[in-house]
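Some notes on the structure that comes next.
Only one protein chain is missing from this complex, and each of the others stays in its spot.
Here is subunit A:
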(Lines give C-alpha, C1' and ligand atoms only; values in the text may rest on other atoms or scores of the structure.)
Protein backbone atom coordinates (compact mmCIF):
# COMPACT_ATOMS: atom_id res chain seq x y z
CA UNK A 1 0.00 0.00 0.00
CA UNK A 2 1.63 3.25 -1.06
CA UNK A 3 2.25 6.04 1.32
CA UNK A 4 -0.10 8.40 -0.45
CA UNK A 5 -3.10 6.51 0.77
CA UNK A 6 -2.23 6.97 4.35
CA UNK A 7 -1.71 10.64 3.73
CA UNK A 8 -5.02 10.73 2.09
CA UNK A 9 -6.61 9.25 5.11
CA UNK A 10 -4.94 11.62 7.50
CA UNK A 11 -5.79 14.71 5.60
CA UNK A 12 -9.36 13.58 5.33
CA UNK A 13 -9.69 13.74 9.06
CA UNK A 14 -8.32 17.19 9.18
CA UNK A 15 -10.87 18.16 6.62
CA UNK A 16 -9.19 20.17 3.92
CA UNK A 17 -10.56 21.02 0.53
CA UNK A 18 -13.46 18.82 -0.25
CA UNK A 19 -13.40 18.76 -3.96
CA UNK A 20 -9.84 17.67 -4.43
CA UNK A 21 -10.25 14.95 -1.92
CA UNK A 22 -13.26 13.65 -3.74
CA UNK A 23 -11.36 13.61 -6.91
CA UNK A 24 -8.58 11.67 -5.37
CA UNK A 25 -10.94 9.32 -3.70
CA UNK A 26 -12.59 8.50 -6.93
CA UNK A 27 -9.29 7.76 -8.43
CA UNK A 28 -8.24 5.64 -5.57
CA UNK A 29 -11.29 3.62 -4.84
CA UNK A 30 -11.97 0.77 -7.10
CA UNK A 31 -14.98 -0.72 -5.42
CA UNK A 32 -18.49 0.04 -6.43
CA UNK A 33 -19.48 0.08 -2.88
CA UNK A 34 -17.62 3.20 -1.99
CA UNK A 35 -18.85 4.87 -5.11
CA UNK A 36 -22.35 4.19 -3.95
CA UNK A 37 -21.59 5.75 -0.68
CA UNK A 38 -20.25 8.75 -2.44
CA UNK A 39 -23.44 9.25 -4.29
CA UNK A 40 -25.34 8.55 -1.14
CA UNK A 41 -23.55 11.36 0.48
CA UNK A 42 -24.25 13.58 -2.48
CA UNK A 43 -27.95 13.09 -1.90
CA UNK A 44 -27.89 13.71 1.75
CA UNK A 45 -25.75 16.69 1.73
CA UNK A 46 -28.37 19.37 1.11
CA UNK A 47 -30.60 18.11 3.88
CA UNK A 48 -29.11 19.49 7.12
CA UNK A 49 -30.94 22.59 8.31
CA UNK A 50 -28.51 23.78 10.92
CA UNK A 51 -26.67 27.06 10.74
CA UNK A 52 -23.79 27.51 8.39
CA UNK A 53 -21.15 26.95 10.96
CA UNK A 54 -22.70 23.73 12.17
CA UNK A 55 -23.10 22.54 8.70
CA UNK A 56 -19.50 23.17 8.14
CA UNK A 57 -18.59 21.21 11.17
CA UNK A 58 -20.91 18.51 10.10
CA UNK A 59 -19.56 18.39 6.66
CA UNK A 60 -15.99 18.33 7.59
CA UNK A 61 -16.19 16.33 10.72
CA UNK A 62 -19.07 14.00 10.36
CA UNK A 63 -20.47 12.93 7.07
CA UNK A 64 -17.55 13.61 5.08
CA UNK A 65 -15.46 11.47 7.27
CA UNK A 66 -18.04 8.82 7.31
CA UNK A 67 -17.75 8.74 3.64
CA UNK A 68 -14.01 8.76 3.83
CA UNK A 69 -13.97 6.02 6.33
CA UNK A 70 -16.16 3.78 4.34
CA UNK A 71 -14.17 4.08 1.22
CA UNK A 72 -10.93 3.82 3.07
CA UNK A 73 -11.88 0.93 5.27
CA UNK A 74 -10.26 -1.70 3.24
CA UNK A 75 -7.20 0.40 2.79
CA UNK A 76 -7.04 1.17 6.44
CA UNK A 77 -6.98 -2.50 7.16
CA UNK A 78 -3.95 -2.82 5.02
CA UNK A 79 -2.40 0.19 6.53
CA UNK A 80 -2.76 -1.16 9.97
CA UNK A 81 -1.09 -4.30 8.98
CA UNK A 82 1.55 -2.41 7.19
CA UNK A 83 2.30 -0.26 10.19
CA UNK A 84 2.11 -3.02 12.64
CA UNK A 85 4.83 -5.17 11.25
CA UNK A 86 5.23 -7.77 13.99
CA UNK A 87 1.55 -8.61 14.01
CA UNK A 88 1.45 -8.66 10.29
CA UNK A 89 4.32 -10.98 9.89
CA UNK A 90 3.36 -13.29 12.70
CA UNK A 91 -0.18 -13.68 11.53
CA UNK A 92 0.92 -14.15 7.99
CA UNK A 93 3.50 -16.63 9.00
CA UNK A 94 1.08 -18.86 10.77
CA UNK A 95 -1.24 -18.66 7.85
CA UNK A 96 1.27 -19.61 5.24
CA UNK A 97 3.16 -22.11 7.26
CA UNK A 98 0.03 -23.97 8.07
CA UNK A 99 -1.02 -24.08 4.52
CA UNK A 100 2.50 -24.79 3.51
CA UNK A 101 1.59 -28.36 2.76
CA UNK A 102 -0.24 -27.22 -0.26
CA UNK A 103 1.75 -24.15 -1.04
CA UNK A 104 5.12 -25.82 -1.12
CA UNK A 105 4.22 -28.09 -3.94
CA UNK A 106 4.84 -25.30 -6.34
CA UNK A 107 6.40 -22.07 -5.32
CA UNK A 108 5.53 -20.17 -8.41
CA UNK A 109 1.94 -21.15 -8.10
CA UNK A 110 1.73 -20.20 -4.50
CA UNK A 111 3.23 -16.88 -5.38
CA UNK A 112 0.45 -16.32 -7.85
CA UNK A 113 -2.10 -17.48 -5.42
CA UNK A 114 -0.82 -15.08 -2.89
CA UNK A 115 -1.52 -12.31 -5.28
CA UNK A 116 -4.90 -13.64 -6.06
CA UNK A 117 -5.67 -13.88 -2.43
CA UNK A 118 -4.74 -10.35 -1.76
CA UNK A 119 -6.95 -9.22 -4.57
CA UNK A 120 -9.82 -11.23 -3.34
CA UNK A 121 -9.08 -10.18 0.16
CA UNK A 122 -9.95 -6.61 -0.53
CA UNK A 123 -13.02 -7.54 -2.48
CA UNK A 124 -14.30 -9.76 0.22
CA UNK A 125 -13.55 -7.20 2.80
CA UNK A 126 -15.72 -4.75 1.06
CA UNK A 127 -18.51 -7.10 0.30
CA UNK A 128 -18.60 -8.19 3.84
CA UNK A 129 -18.73 -4.67 5.14
CA UNK A 130 -22.24 -3.45 4.28
CA UNK A 131 -24.17 -5.60 6.71
CA UNK A 132 -22.10 -4.45 9.61
CA UNK A 133 -21.79 -0.87 8.68
CA UNK A 134 -25.42 -0.42 7.86
CA UNK A 135 -26.28 -1.41 11.35
CA UNK A 136 -23.84 1.06 12.68
CA UNK A 137 -25.17 3.78 10.52
CA UNK A 138 -28.64 3.19 11.78
CA UNK A 139 -27.48 3.41 15.29
CA UNK A 140 -25.74 6.57 14.57
CA UNK A 141 -28.69 8.14 12.91
CA UNK A 142 -30.86 7.20 15.84
CA UNK A 143 -28.59 8.95 18.26
CA UNK A 144 -28.57 11.87 15.88
CA UNK A 145 -25.29 13.07 17.28
CA UNK A 146 -23.73 15.54 14.95
CA UNK A 147 -21.23 16.56 17.52
CA UNK A 148 -19.77 13.21 18.23
CA UNK A 149 -20.20 11.84 14.82
CA UNK A 150 -16.47 11.77 14.43
CA UNK A 151 -15.91 9.58 17.44
CA UNK A 152 -18.48 7.01 16.53
CA UNK A 153 -17.38 7.15 13.04
CA UNK A 154 -13.83 6.36 13.90
CA UNK A 155 -15.04 3.58 16.05
CA UNK A 156 -17.11 2.38 13.22
CA UNK A 157 -14.22 2.41 10.94
CA UNK A 158 -12.10 0.63 13.50
CA UNK A 159 -14.76 -1.95 14.00
CA UNK A 160 -15.23 -2.49 10.33
CA UNK A 161 -11.55 -2.57 9.95
CA UNK A 162 -11.33 -5.26 12.55
CA UNK A 163 -14.15 -7.26 11.13
CA UNK A 164 -13.08 -6.92 7.59
CA UNK A 165 -9.63 -8.02 8.63
CA UNK A 166 -11.06 -11.14 10.14
CA UNK A 167 -13.31 -11.71 7.20
CA UNK A 168 -10.57 -11.20 4.74
CA UNK A 169 -8.29 -13.50 6.64
CA UNK A 170 -10.90 -16.18 6.80
CA UNK A 171 -11.63 -15.77 3.16
CA UNK A 172 -7.94 -15.77 2.53
CA UNK A 173 -7.78 -19.14 4.13
CA UNK A 174 -10.65 -20.42 2.10
CA UNK A 175 -9.32 -18.96 -1.09
CA UNK A 176 -5.99 -20.54 -0.51
CA UNK A 177 -7.60 -23.88 -0.01
CA UNK A 178 -9.85 -23.55 -3.00
CA UNK A 179 -7.18 -22.17 -5.26
CA UNK A 180 -4.58 -24.71 -4.46
CA UNK A 181 -7.19 -27.41 -4.10
CA UNK A 182 -4.78 -30.06 -2.97
CA UNK A 183 -5.98 -32.27 -0.16
CA UNK A 184 -8.73 -31.41 2.25
CA UNK A 185 -8.09 -28.65 4.74
CA UNK A 186 -8.35 -29.50 8.36
CA UNK A 187 -11.28 -27.44 9.64
CA UNK A 188 -10.03 -27.44 13.21
CA UNK A 189 -6.73 -26.10 12.04
CA UNK A 190 -8.43 -23.44 10.02
CA UNK A 191 -10.58 -22.46 12.98
CA UNK A 192 -7.59 -22.30 15.23
CA UNK A 193 -5.68 -20.00 12.96
CA UNK A 194 -8.61 -17.78 12.46
CA UNK A 195 -9.19 -17.54 16.16
CA UNK A 196 -5.60 -16.60 16.67
CA UNK A 197 -5.92 -13.93 14.12
CA UNK A 198 -9.16 -12.80 15.60
CA UNK A 199 -7.41 -12.42 18.90
CA UNK A 200 -4.78 -10.32 17.34
CA UNK A 201 -7.34 -8.20 15.65
CA UNK A 202 -9.34 -7.85 18.80
CA UNK A 203 -6.31 -6.56 20.54
CA UNK A 204 -5.93 -4.10 17.83
CA UNK A 205 -9.53 -3.02 18.09
CA UNK A 206 -9.29 -2.48 21.80
CA UNK A 207 -6.12 -0.55 21.39
CA UNK A 208 -7.77 1.69 18.95
CA UNK A 209 -10.76 1.95 21.20
CA UNK A 210 -8.50 3.19 23.92
CA UNK A 211 -7.18 5.82 21.65
CA UNK A 212 -10.60 6.93 20.58
CA UNK A 213 -11.86 7.09 24.11
CA UNK A 214 -9.05 9.36 25.05
CA UNK A 215 -9.73 11.79 22.32
CA UNK A 216 -13.46 11.94 22.86
CA UNK A 217 -13.54 11.83 26.60
CA UNK A 218 -16.73 13.87 26.94
CA UNK A 219 -18.76 11.13 25.40
CA UNK A 220 -17.04 8.39 27.22
CA UNK A 221 -20.11 6.66 28.62
CA UNK A 222 -22.06 6.88 25.45
CA UNK A 223 -19.15 5.61 23.51
CA UNK A 224 -18.44 2.69 25.74
CA UNK A 225 -21.95 1.46 25.05
CA UNK A 226 -21.33 1.72 21.38
CA UNK A 227 -17.99 0.06 21.74
CA UNK A 228 -19.52 -2.83 23.58
CA UNK A 229 -22.05 -3.18 20.86
CA UNK A 230 -19.42 -3.16 18.23
CA UNK A 231 -17.37 -5.66 20.10
CA UNK A 232 -20.27 -7.95 20.61
CA UNK A 233 -21.28 -7.74 17.01
CA UNK A 234 -17.73 -8.35 16.08
CA UNK A 235 -17.48 -11.49 18.14
CA UNK A 236 -20.77 -12.72 16.82
CA UNK A 237 -19.65 -12.19 13.32
CA UNK A 238 -16.43 -13.97 14.09
CA UNK A 239 -17.92 -17.04 15.63
CA UNK A 240 -20.90 -17.16 13.35
CA UNK A 241 -18.79 -16.60 10.30
CA UNK A 242 -16.38 -19.23 11.36
CA UNK A 243 -18.95 -21.93 11.73
CA UNK A 244 -20.45 -21.08 8.41
CA UNK A 245 -17.11 -21.04 6.71
CA UNK A 246 -16.17 -24.32 8.25
CA UNK A 247 -19.30 -25.90 6.93
CA UNK A 248 -18.79 -24.35 3.53
CA UNK A 249 -15.26 -25.56 3.42
CA UNK A 250 -16.11 -29.10 4.35
CA UNK A 251 -18.98 -29.23 1.93
CA UNK A 252 -16.87 -27.87 -0.86
CA UNK A 253 -14.21 -30.46 -0.38
CA UNK A 254 -16.76 -33.22 -0.19
CA UNK A 255 -18.27 -32.14 -3.45
CA UNK A 256 -14.94 -31.70 -5.09
CA UNK A 257 -13.65 -35.04 -3.95
CA UNK A 258 -16.78 -36.94 -4.79
CA UNK A 259 -15.57 -39.97 -6.69
CA UNK A 260 -12.21 -38.38 -7.13
CA UNK A 261 -10.09 -39.04 -4.08
CA UNK A 262 -7.09 -36.82 -3.88
CA UNK A 263 -8.63 -34.72 -6.63
CA UNK A 264 -6.42 -36.49 -9.11
CA UNK A 265 -8.76 -36.19 -12.05
CA UNK A 266 -9.77 -32.65 -11.36
CA UNK A 267 -6.23 -31.58 -11.03
CA UNK A 268 -5.44 -33.30 -14.27
CA UNK A 269 -8.41 -31.61 -15.84
CA UNK A 270 -7.28 -28.24 -14.60
CA UNK A 271 -3.94 -28.89 -16.19
CA UNK A 272 -2.09 -28.73 -12.94
CA UNK A 273 -0.07 -31.76 -13.82
CA UNK A 274 0.23 -31.54 -17.51
CA UNK A 275 3.60 -33.20 -17.76
CA UNK A 276 3.67 -36.08 -15.46
CA UNK A 277 7.29 -37.12 -15.48
CA UNK A 278 8.33 -40.73 -15.66
CA UNK A 279 11.22 -41.27 -13.32
CA UNK A 280 13.03 -43.88 -15.35
CA UNK A 281 12.89 -41.72 -18.41
CA UNK A 282 14.26 -38.73 -16.56
CA UNK A 283 17.09 -40.77 -15.19
CA UNK A 284 17.94 -42.14 -18.59
CA UNK A 285 17.91 -38.66 -20.10
CA UNK A 286 20.07 -37.36 -17.28
CA UNK A 287 22.57 -40.13 -17.85
CA UNK A 288 22.68 -39.44 -21.57
CA UNK A 289 23.21 -35.81 -20.91
CA UNK A 290 25.98 -36.53 -18.41
CA UNK A 291 27.70 -38.78 -20.94
CA UNK A 292 27.43 -36.09 -23.53
CA UNK A 293 28.85 -33.51 -21.18
CA UNK A 294 31.67 -35.82 -20.23
CA UNK A 295 32.55 -36.25 -23.86
CA UNK A 296 32.54 -32.51 -24.42
CA UNK A 297 34.59 -32.00 -21.28
CA UNK A 298 37.08 -34.62 -22.36
CA UNK A 299 37.42 -32.99 -25.73
CA UNK A 300 37.86 -29.62 -24.11
CA UNK A 301 40.41 -31.01 -21.72
CA UNK A 302 42.31 -32.52 -24.62
CA UNK A 303 42.20 -29.26 -26.48
CA UNK A 304 43.36 -27.40 -23.43
CA UNK A 305 46.19 -29.81 -22.85
CA UNK A 306 47.83 -28.65 -26.02
CA UNK A 307 46.56 -25.09 -25.89
CA UNK A 308 49.58 -22.90 -25.51
CA UNK A 309 47.91 -19.83 -24.01
CA UNK A 310 46.06 -21.65 -21.29
CA UNK A 311 49.16 -23.67 -20.47
CA UNK A 312 51.10 -20.45 -20.25
CA UNK A 313 48.44 -19.19 -17.87
CA UNK A 314 48.56 -22.37 -15.81
CA UNK A 315 52.31 -21.99 -15.40
CA UNK A 316 51.72 -18.47 -14.05
CA UNK A 317 53.24 -16.85 -17.11
CA UNK A 318 50.24 -14.66 -17.66
CA UNK A 319 50.06 -13.30 -14.16
CA UNK A 320 53.77 -12.51 -14.11
CA UNK A 321 53.37 -10.76 -17.43
CA UNK A 322 50.46 -8.80 -16.03
CA UNK A 323 52.43 -7.82 -12.94
CA UNK A 324 55.39 -6.83 -15.09
CA UNK A 325 53.09 -4.69 -17.20
CA UNK A 326 51.76 -2.94 -14.11
CA UNK A 327 55.24 -2.33 -12.83
CA UNK A 328 56.40 -1.08 -16.21
CA UNK A 329 53.45 1.27 -16.51
CA UNK A 330 54.02 2.72 -13.07
CA UNK A 331 57.71 3.28 -13.73
CA UNK A 332 56.95 4.89 -17.09
CA UNK A 333 54.61 7.25 -15.33
CA UNK A 334 57.32 8.15 -12.89
CA UNK A 335 59.70 8.89 -15.75
CA UNK A 336 57.07 11.06 -17.42
CA UNK A 337 56.57 12.91 -14.20
CA UNK A 338 60.28 13.49 -13.83
CA UNK A 339 60.39 14.83 -17.38
CA UNK A 340 57.51 17.17 -16.77
CA UNK A 341 58.87 18.55 -13.54
CA UNK A 342 62.35 19.34 -14.85
CA UNK A 343 63.33 22.53 -16.68
CA UNK A 344 63.67 22.43 -20.49
CA UNK A 345 67.43 22.00 -20.62
CA UNK A 346 67.44 19.17 -18.16
CA UNK A 347 64.50 17.67 -19.96
CA UNK A 348 66.51 17.35 -23.15
CA UNK A 349 69.29 15.66 -21.23
CA UNK A 350 66.92 13.16 -19.73
CA UNK A 351 65.36 12.44 -23.07
CA UNK A 352 68.75 11.78 -24.55
CA UNK A 353 69.69 9.42 -21.74
CA UNK A 354 66.45 7.55 -22.15
CA UNK A 355 67.12 7.20 -25.84
CA UNK A 356 70.64 5.92 -25.23
CA UNK A 357 69.40 3.26 -22.84
CA UNK A 358 66.78 2.20 -25.33
CA UNK A 359 69.49 1.82 -27.98
CA UNK A 360 71.58 -0.26 -25.62
CA UNK A 361 68.66 -2.57 -25.27
CA UNK A 362 68.18 -3.09 -28.97
CA UNK A 363 68.53 -6.68 -29.96
CA UNK A 364 71.61 -7.40 -32.09
CA UNK A 365 71.12 -9.04 -35.43
CA UNK A 366 70.73 -12.72 -34.86
CA UNK A 367 73.96 -13.91 -36.45
CA UNK A 368 76.19 -15.22 -33.73
CA UNK A 369 75.51 -18.88 -33.32
CA UNK A 370 79.01 -19.41 -32.08
CA UNK A 371 79.64 -20.73 -28.62
CA UNK A 372 76.71 -23.11 -28.45
CA UNK A 373 78.53 -26.00 -30.04
CA UNK A 374 82.00 -25.59 -28.67
CA UNK A 375 81.48 -26.63 -25.06
CA UNK A 376 82.06 -30.28 -25.74
CA UNK A 377 81.79 -32.43 -22.65
CA UNK A 378 79.30 -30.28 -20.76
CA UNK A 379 75.70 -31.44 -20.65
CA UNK A 380 73.07 -29.39 -22.41
CA UNK A 381 71.54 -28.03 -19.23
CA UNK A 382 74.97 -27.05 -17.87
CA UNK A 383 75.70 -25.21 -21.07
CA UNK A 384 72.41 -23.39 -20.74
CA UNK A 385 73.19 -22.47 -17.15
CA UNK A 386 76.64 -21.30 -18.15
CA UNK A 387 75.16 -19.04 -20.81
CA UNK A 388 72.63 -17.57 -18.46
CA UNK A 389 75.26 -16.73 -15.89
CA UNK A 390 77.66 -15.31 -18.41
CA UNK A 391 74.93 -13.08 -19.83
CA UNK A 392 73.96 -11.60 -16.49
CA UNK A 393 77.39 -11.47 -14.89
CA UNK A 394 77.42 -7.67 -14.57
CA UNK A 395 73.84 -7.03 -13.61
CA UNK A 396 74.69 -6.89 -9.91
CA UNK A 397 71.85 -9.11 -8.85
CA UNK A 398 71.56 -12.71 -7.82
CA UNK A 399 69.10 -14.14 -10.28
CA UNK A 400 67.33 -17.45 -9.89
CA UNK A 401 67.92 -19.67 -12.90
CA UNK A 402 67.20 -22.93 -11.16
CA UNK A 403 63.56 -23.28 -12.26
CA UNK A 404 64.58 -22.90 -15.92
CA UNK A 405 67.43 -25.37 -15.61
CA UNK A 406 65.27 -27.85 -13.79
CA UNK A 407 62.55 -27.68 -16.37
CA UNK A 408 65.09 -28.19 -19.14
CA UNK A 409 66.55 -31.22 -17.38
CA UNK A 410 63.11 -32.71 -16.95
CA UNK A 411 62.37 -32.39 -20.64
CA UNK A 412 65.67 -33.95 -21.64
CA UNK A 413 65.14 -36.85 -19.27
CA UNK A 414 61.61 -37.37 -20.47
CA UNK A 415 62.70 -37.50 -24.08
CA UNK A 416 65.27 -40.17 -23.28
CA UNK A 417 62.58 -42.55 -22.13
CA UNK A 418 61.56 -44.94 -24.87
CA UNK A 419 58.26 -45.59 -26.47
CA UNK A 420 56.87 -42.15 -26.92
CA UNK A 421 54.18 -41.69 -29.49
CA UNK A 422 53.93 -38.62 -31.67
CA UNK A 423 51.00 -37.21 -29.88
CA UNK A 424 52.71 -37.46 -26.50
CA UNK A 425 55.79 -35.74 -27.85
CA UNK A 426 53.72 -33.02 -29.41
CA UNK A 427 51.80 -32.41 -26.18
CA UNK A 428 54.95 -32.30 -24.19
CA UNK A 429 56.52 -29.92 -26.70
CA UNK A 430 53.72 -27.39 -26.42
CA UNK A 431 53.51 -27.57 -22.65
CA UNK A 432 57.29 -27.50 -22.34
CA UNK A 433 57.48 -24.36 -24.44
CA UNK A 434 54.66 -22.72 -22.52
CA UNK A 435 56.32 -23.63 -19.24
CA UNK A 436 59.75 -22.38 -20.28
CA UNK A 437 58.23 -19.14 -21.53
CA UNK A 438 56.33 -18.64 -18.31
CA UNK A 439 59.54 -19.10 -16.36
CA UNK A 440 61.30 -16.60 -18.63
CA UNK A 441 58.61 -13.99 -18.08
CA UNK A 442 58.84 -14.61 -14.36
CA UNK A 443 62.57 -14.08 -14.57
CA UNK A 444 62.09 -10.68 -16.22
CA UNK A 445 59.46 -9.75 -13.68
CA UNK A 446 61.67 -10.69 -10.73
CA UNK A 447 64.69 -9.02 -12.27
CA UNK A 448 62.64 -5.87 -12.79
CA UNK A 449 61.52 -5.82 -9.18
CA UNK A 450 65.02 -6.38 -7.88
CA UNK A 451 66.46 -3.68 -10.12
CA UNK A 452 63.97 -1.21 -8.68
CA UNK A 453 65.12 -1.84 -5.13
CA UNK A 454 68.79 -2.07 -6.03
CA UNK A 455 70.69 0.56 -4.09
CA UNK A 456 73.22 1.43 -6.76
CA UNK A 457 72.17 1.28 -10.38
CA UNK A 458 74.53 0.72 -13.29
CA UNK A 459 72.36 1.30 -16.28
CA UNK A 460 74.79 0.27 -19.02
CA UNK A 461 75.57 -3.05 -17.38
CA UNK A 462 71.95 -3.73 -16.68
CA UNK A 463 70.94 -2.95 -20.24
CA UNK A 464 73.65 -5.17 -21.62
CA UNK A 465 72.88 -8.00 -19.25
CA UNK A 466 69.21 -8.04 -20.04
CA UNK A 467 69.88 -7.86 -23.76
CA UNK A 468 72.23 -10.83 -23.52
CA UNK A 469 69.77 -12.66 -21.33
CA UNK A 470 67.06 -12.14 -23.90
CA UNK A 471 69.30 -13.62 -26.55
CA UNK A 472 70.04 -16.68 -24.43
CA UNK A 473 66.41 -17.19 -23.61
CA UNK A 474 65.09 -16.88 -27.14
CA UNK A 475 67.78 -19.28 -28.24
CA UNK A 476 66.72 -21.60 -25.48
CA UNK A 477 63.14 -21.83 -26.69
CA UNK A 478 64.17 -22.43 -30.26
CA UNK A 479 66.56 -25.11 -28.98
CA UNK A 480 63.64 -26.70 -27.13
CA UNK A 481 61.58 -26.61 -30.30
CA UNK A 482 64.28 -28.29 -32.35
CA UNK A 483 64.80 -31.03 -29.76
CA UNK A 484 61.14 -31.90 -29.95
CA UNK A 485 60.82 -31.65 -33.69
CA UNK A 486 63.90 -33.81 -34.18
CA UNK A 487 62.30 -36.39 -31.97
CA UNK A 488 59.11 -36.14 -33.96
CA UNK A 489 60.76 -36.54 -37.31
CA UNK A 490 62.72 -39.55 -36.05
CA UNK A 491 59.42 -41.38 -35.78
CA UNK A 492 58.47 -43.39 -38.80
CA UNK A 493 54.91 -42.34 -38.52
CA UNK A 494 52.13 -43.79 -40.59
CA UNK A 495 50.40 -40.47 -40.73
CA UNK A 496 53.09 -38.22 -42.20
CA UNK A 497 50.71 -35.26 -42.48
CA UNK A 498 49.84 -35.38 -38.84
CA UNK A 499 53.48 -35.38 -37.79
CA UNK A 500 54.28 -32.55 -40.18
CA UNK A 501 51.38 -30.68 -38.72
CA UNK A 502 52.78 -31.23 -35.25
CA UNK A 503 56.20 -30.04 -36.28
CA UNK A 504 54.82 -26.87 -37.81
CA UNK A 505 52.83 -26.19 -34.67
CA UNK A 506 55.84 -26.66 -32.42
CA UNK A 507 57.81 -24.13 -34.43
CA UNK A 508 54.88 -21.78 -34.37
CA UNK A 509 54.63 -21.97 -30.62
CA UNK A 510 58.37 -21.47 -30.32
CA UNK A 511 57.94 -18.26 -32.28
CA UNK A 512 55.18 -17.36 -29.91
CA UNK A 513 57.48 -17.97 -26.98
CA UNK A 514 60.15 -15.73 -28.47
CA UNK A 515 57.60 -12.96 -28.83
CA UNK A 516 56.56 -13.26 -25.20
CA UNK A 517 60.18 -13.12 -24.10
CA UNK A 518 60.99 -10.08 -26.19
CA UNK A 519 57.81 -8.40 -25.05
CA UNK A 520 58.79 -8.99 -21.44
CA UNK A 521 62.20 -7.50 -22.16
CA UNK A 522 60.56 -4.40 -23.65
CA UNK A 523 58.42 -4.06 -20.54
CA UNK A 524 61.58 -4.11 -18.47
CA UNK A 525 63.08 -1.24 -20.47
CA UNK A 526 61.58 1.62 -18.41
CA UNK A 527 62.83 -0.15 -15.31
CA UNK A 528 66.36 0.02 -16.68
CA UNK A 529 65.83 3.57 -17.89
CA UNK A 530 64.65 4.96 -14.59
CA UNK A 531 67.98 3.99 -13.05
CA UNK A 532 69.66 6.47 -15.33
CA UNK A 533 67.48 9.52 -14.77
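Following the convention adopted for this analysis, a contact is a pair of C-beta atoms (placed from the backbone, for glycine too) under 8 Å apart; a residue touches a chain by one contact, two chains touch by 3 or more; residues count from 1.
As a convention for this text, contacts and distances are computed from a predicted model.
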Answer for the undisplayed chain, UniProt naming, from "DNA repair protein XRCC3", "Ras-related protein Rab-2A", "Acyl-CoA N-acyltransferase" or "Elongation factor 1-beta", is "Ras-related protein Rab-2A"
So one chain is hidden, and I want to know which residue out of A:306, A:327, A:361 or A:411 touches that hidden chain in the complete assembly. A:327
So which of A:335, A:358, A:415 or A:452 would be touching the chain we can't see? A:452
To test your reading of the contact rule: which positions on subunit A touch the chain that is missing from view? 300, 310, 314-316, 319-320, 323, 326-327, 329-330, 445-446, 449-450, 452-453
